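Presented below is the structure to which this report refers.
Every protein chain of the complex appears in place save one, which is left out.
Coming up: chain A.
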């Protein structure tokens, strides 16, 4: 038996950099370095673990939808141990919203062929946390999302989802879409060997016509949502900082009382 896993990975602006919007109110990608969304490293890691724990023949494909530089995200995932990569790149994709992104991902996943899709819980830029559910809806397969533990055995995927009110144990038949949280287990660092091997792994490039998607269905024009304005939040005014020399707790209590919190 064989198991085909597609891991969706997003290329995002570094959250520790100075993130901004461009004039067309999309993310300014020129100003800040991009990288593989850290939360997608957990998705790659879980795919690798599923593969390592499986008797089946497992093939892991990493898939990204993004500009030219998004290849960096694919390289990182390949150096962690994924087998091959697909890059969906097209100028008409600029400004695509979550619904549009899910369309492109679903078409690419179908074209690649899959038994299991593994995604991150959310991207570190848009942070919507809805793309995996949208992809499942489009593919017409079960979603088993926000897992902190995941296992695949004999055509079934199961896992634990820790919600607000309860912790749930979930189960579905393959094919399915899974998303994993940052509680699922630290992602491995690429080894030197992994980095060297990644250079030789295949990266396919597809554009919209390869996926049978019309330009009007995606991009800024095709988006079903529109950002009308973006304003930088004013910096907080500098606060009072005191050094504790035995009275710090008391001084803080006085401050809180002055602000009517006590």
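The criterion applied here is as follows: a contact is a pair of C-beta atoms (placed from the backbone, for glycine too) under 8 Å apart; a residue touches a chain by one contact, two chains touch by 3 or more; residues count from 1.
Here is the rule we go by: contacts and distances are computed from a predicted model.
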Among "L-serine deaminase", "NADH dehydrogenase subunit M", "PTS sugar transporter subunit IIA" or "Electron transfer flavoprotein subunit alpha/FixB family protein", the omitted chain is listed in UniProt as "Electron transfer flavoprotein subunit alpha/FixB family protein"
Taking the full complex into account, find the residue in A:63, A:118 or A:146 that is in contact with the omitted chain.
-> A:146
Contact with the hidden chain (one of A:62, A:98 or A:116) | A:98
Note that chain A touches the chain not displayed via residues 15-16, 19-21, 25, 39, 97-99, 102, 121-122, 124-125, 127-130, 133-134, 136-138, 140-146, 148, 158, 161-173, 176, 181-183, 223-233, 236, 239-244, 246, 248-253, 255-257, 259, 261-262
